[in-house]
Structure formats: structure tokens, C-alpha cells
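Subset of chains shown; positions unchanged.
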Amino acid sequence: MRYSLAEIAARIGGEVIGDKDFIVTGIRSLESAGADDLAFAEEKFLPQAGASRAGALLVPRAADNLTQHLIICAQPFQAAGMLMAEIDAEAQKIPHTIAESATIGSGVKLGDNLHIGPGAVISDNAIIGDNCRIYAHTYIGKEVVIGNDTHIYPGVVIREGCRIGNRVIIHPNSVIGSDGFGFLQIAGRNVKIPQIGQVIIEDEVEIGALCTVNRAALDMTVIGRGSKLDDHVHIGHGVTTGSEAIMCAQVGLSGGVKIGDRVMLGPRVGSADHISIGDGARLMAGTQAAKSLAGEIDYGGTPAIPVKQSLRQIMAATHLPKDRSRLAVLEKKVEELEQLLKQKTQ
Amino acid sequence: MRYSLAEIAARIGGEVIGDKDFIVTGIRSLESAGADDLAFAEEKFLPQAGASRAGALLVPRAADNLTQHLIICAQPFQAAGMLMAEIDAEAQKIPHTIAESATIGSGVKLGDNLHIGPGAVISDNAIIGDNCRIYAHTYIGKEVVIGNDTHIYPGVVIREGCRIGNRVIIHPNSVIGSDGFGFLQIAGRNVKIPQIGQVIIEDEVEIGALCTVNRAALDMTVIGRGSKLDDHVHIGHGVTTGSEAIMCAQVGLSGGVKIGDRVMLGPRVGSADHISIGDGARLMAGTQAAKSLAGEIDYGGTPAIPVKQSLRQIMAATHLPKDRSRLAVLEKKVEELEQLLKQKTQ
């Protein structure tokens, strides 16, 4: 990255106060930016922005404490986001070529403008849309269908028959369409229930690194449009999620769970199988959902209860050792009172 | 899949009521089956089976509410399982060939009828039995021994010297025989304890995607015959499990733990190191075992206690905020009583 402030202002629709020809070579946070960097600050961070060693600042307005070169724009974070996206695109630029060492099966249909990396395996009858990146060492199973503009990072495994939408991102070494976990106990043995369903990943879904989204036993596991999964998330067989859900790292959803739209699951949230979680419900970090939960409510605890109750319960529990002593003291006093009254009555 | 009901009835030993030549092209659940699908229902699900849009049903008996074509058989679920296994085998059919891009080390012994996928690495002196599938991008270390009929899915890494049994399944990107986690603190530095033990995976074990089974420091980490691990399970160095154990997703067992036969560990169960869990013990989701646990008992909680106690404790905890108020009220009343009695006595 190497831009003059004038170029940046033009691109984001801002105005330079200071040297228009000043060159910045990176975007960093207020704390770590250096003399060649651009940093940004929303209104509420302007007081501390003056202390930043950034050479230039993206800010909503000038202020006395800001001695850096400035670019003034209405929404600094969003403007920075546009620049960050350009930097990201540049950093991840990759040739639209198909590596010689890739294995392309029979009957495969490939779209235009693809990157298929070294060693990638595209199995028979798979269909890949336009502008996709199928990075090195990926394994795309038989009859998998992938839409347009989708990025499949190195080492991802997508097993046979799964369907991946448009503008989907799957981060490295995740596994889509692996067998669900289903066994019958017959005569003391664990007998495998074949898992013949599939997985559907809808448009604009992002799946973190090292996630598992298991194929359904019979029907479909579905990750709804625009949902985002952080790393190490486990989605059991037959789970369906609504659109625009957020699942933080290390979440685990057991088989058959139904998640509504816009549900937010904090880190390490877990669920029992076959429960449902309503639209807009939010589960704090570590919440364990044992039963179905109504939508538009915040939950916490093990098992999940409304978060205010959960916090009151946690707070009350911190007093437990002391409260036990108080209880014992009371018991003694009441016994003494009983004795005393008994004596008086006699 | 494309079968007439007569063909299916013949294969599973059932009887058709309705059109013997009716063709089904899939097996689905009662809820999602369509006009070309076969669904199945055990006795207790017959009431709702009438509403299924399935073209045909596998059921234990005819009933007035069932207007679909029927196949009558004693055990519908088991019969469906047979068909599902056939469909699964067909969907996963793969040529018994060794990819040109695979790397086969010196001294390797390969059985008959193998699939070795693109880019697979079989290191020096490894031994692979008959009918195995060693998928793309797998890494089989030096002197690894793999039995017959075993499937190693894409991206799995098995490090040097590990021994894998017959009819074992290891799902994508799992890691077997990686170093156990052992360090000595010497003069403020973490000094690595070399991990020179091995891993033994016995016959009929199934290991989910993205699991780790670490090599022992000195001896053996053992996963016992018929045990099944879901995804994201972590097995520390020197753990040994009995046969037919079940470990759900995201379970973590620390070093040296001994697990008995038929133990069932729910999702996210964890354990302290070097404890033992007796035969047939069952740990509910999220249970954390801090000490050794006797067999044939169900456990819950953190730390693990018998599940009934754990549920009573969880239930009691929900009353904590209210109970604290009750305690405060009582303290006040007792103080008043004491005052009153004191006055009376004077």
C-alpha cells in the first residue's frame, strides 16, 4: 500500500487538512500506527487520537489536539473499512490459473476466471461457478456444487454432494459434509447409522478455520444466508440455521438443532440436540442450551436462562460460603430462642 | 438410487401393500420426504406418518391413516439402515487405484484392492492392509501399520509408528500420533519432554473430523475396539479407552486418563489428567471430571457428581437470589425475637 492523502480523500469522498501529497504506507490502530501510517478515530476516540504517532488520521472533524495530517470524512470506520478491503484484496491477489498439479475429475464443470491451487482435487461431476478460488490441497467431493465468487481456502474438505452458495468463504482445513455422529447400540456394539443426507451452505456464509459442518443422516444440514461461523465451530447432522446468524469460536450444536435468524452465539456456547433457538436470541459466552429457547431474549448460564437471572444467580453464588455460615448461626440462635421460650413456658 | 417397492421388499424381507412397481429415488425423513421418496416409521410414529408426503412408507403394519404405498416389515429403522448403507456405499464409490501423484516411500508394503488418492504420502516402511482407502492429501508416517478395510479420509495425518486396526474410519483432517503436551519448567523456561510413545487405534474404531489423538510420552495411547469419537475430540498422551466407548463432539481427555468399556461422554465433557472412569459410566454434556469416577453411574456437573444430585443442585441454584432474601428476612426476624425476649426477661 502506498497512497497520497489526496488519493485516499478522493476515493472515500473526504477532505484533506494538511499535506495532500503526504504518503501513507499502511493502516494501523491509533496505538500502534507509526509516522508512515494512517489511523482512524470515530468522534468518541478523538481525545486520545492526538497522542497517536500516526502520520495521518481519518477523523469526522478537525480538533485542537490533532496535529497530524487529517482526512475529514463522515464515517471514518466505514471509510477505513473500504481501504482495508483494498489492501486485503491486494495482499490476497492470486493468479486465475488452474495448477498443473490439480486433479480434475470427469464430468467436472468449471466456471470462468478460476484459481485452482496446487494439488487441489475436484472430483467427478462437481460444478464450480465463476471467479472462485479453490486453494491448494482442497478436496472437493463428487457432485459438489459451488456457486460464483466463493473462496475455499487451503486444506478444506467438502464431501460428496454438498452444495455451497455464492460469495461464500470457507477458511483453512474446515470439513464440510463429514458423516454425522449416529450409532445404534445393538448387542453391546456401536453400529453405524449411514449418513446419506447433505449439507447446504447458502450465499454469503463465512465459515472459520477448522470447523465441521456434518452431513445430515437423511435430509439436509443448512447454514442460512449471511451466517458467519468463527473457528472451531461444530455443526451436527441435520442442524439448520436461519440467515445472518453469528457463531463465535468453539460453539457446538448437536444434531437436529434449529437456529433462527440473527441468532448470536458467544464463544463456547453448546446445545442439546433437537432443540430450537428463536430469531434474534443471543447466548452469552459459554451458555449451554438444554431446552428450546424463545427468540429476541438474551441468555446465559448452564442450563440457559435469561441473562439477567443468570447474572443474579452467579452473583448470589459468590456469597454461598458466607451464607452457609449465616444459616448455621441462625439455626443456633433459633434453637436458643426455642430453649429459652420452653424454659419460660415451664 | 432408483428402486421399485418390490425390489426393496425382496431385499429387506418385507411385503408390499399398494403398487409393487412404484419407483422411489431416495430415502428421507417423514417430514421432508416427497412423492418419489421412501420414508420409514416405527410403531410410535405411525400416527404422524399419515401426514407425510412420502410416496411410500416402510412401516411395521398397515393402519387406516396411511394412504401411501406401504412396505411392511418387522423393524423399519433397521431395514431403512440397510438401504441407507447401500446408498452410502454407492455415493462414496471410488476407484481402487493408486494416484500417480501419491508418494510411496521405500519399503512400503501395500495390500490388495487399495485406493490411494492424489497427493497422498505413504512414508518409508509403512504397511497398508487390503481394501483400504487412503484418500487425497493424507500423510502416513514412517512404519505406520494400517489393517484391512480401513478408510482414512482426506487430510488426515498419522505420524510415525502408529498402529491402526481393521475396519477403522478416520474422518478428514484428524491428526493421530502428534506429540503429547509435556514440558518441564527449568530456570523459567518450558523445556520439551520428547514424546516417543505411540498410538494404537483398535479394530472398528471411528474417529470424527478434526480430532487429535496424541502419542504417549513413553508407552501407548490406546483407543479401544469399537469406540466412536465425534468431531473435535482431543485425546491426550497416554490415554487408554476400553471397547465400545462413545465420545461426543469437543470432548477433551487430559494425559493418562483411563476410560472403561462402554463409557459414554456427552459433548464438551472434559477430564483432569490421570483419572479413571469406570465401565459403563455416562457423563452428561459438559461434565468436567476432576477425580476418578466409578462405573455404571450417570454423572453431571463441574466437578462431576451423580447426575440426580447434579440436577438437584442446578435446580436449587436457580432459587439462590430469592433464598438470599429469605435468609436476610429471617436474620431480621430472629434479631427482633431476640430483642423482644430480652426485653421480656428484663
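First chain written, first letter: the chains are A and B, and each begins at residue 1.
Note that a contact is a pair of C-beta atoms (placed from the backbone, for glycine too) under 8 Å apart; a residue touches a chain by one contact, two chains touch by 3 or more.
None of these values were measured; they are calculated from a predicted model.
Novice: One sequence, 2 chains in place: how many copies belong to the entire complex?
Specialist: Whole-complex copy count, per this file: 3.
Note that in this section only the chains that are shown with their structure count from here on.
Novice: Note the rotational component of the Cα superposition from chain A to chain B, reported as an angle of 0 to 180 degrees in steps of 5.
Specialist: Rotation angle between the two copies comes out at 120 degrees.
Novice: Roughly how far is chain A from chain B, going centre to centre by Cα mean, in whole Å?
Specialist: For chain A versus chain B, the centre distance works out to 24 Å.
Novice: Give every residue of chain B touching chain A within the complex, in rising order.
Specialist: Touching chain A from chain B are residues 27-29, 31-32, 81, 84-85, 87-88, 91-92, 99, 101, 117-119, 135-137, 153-155, 169, 171-173, 206, 208-210, 226-228, 230-232, 244, 246, 248-250, 262, 267-268, 285-286, 314, 317-318, 320-321, 323-324, 327, 330-331, 334, 337-338, 341, 344.
Novice: In their complex, what parts of chain A are in touch with chain B?
Specialist: So the residues of chain A touching chain B come out as 101, 103, 119, 121, 137, 139, 142, 155, 157, 159-161, 173, 175, 178-179, 181, 183-184, 188-190, 192-196, 210, 212, 214, 217-220, 232, 234, 236, 250, 252, 254, 268, 270, 272, 288, 290, 302-303, 305, 309, 312-313, 315-317, 319-320, 323, 326-327, 330, 333-334, 337, 340-341, 344.
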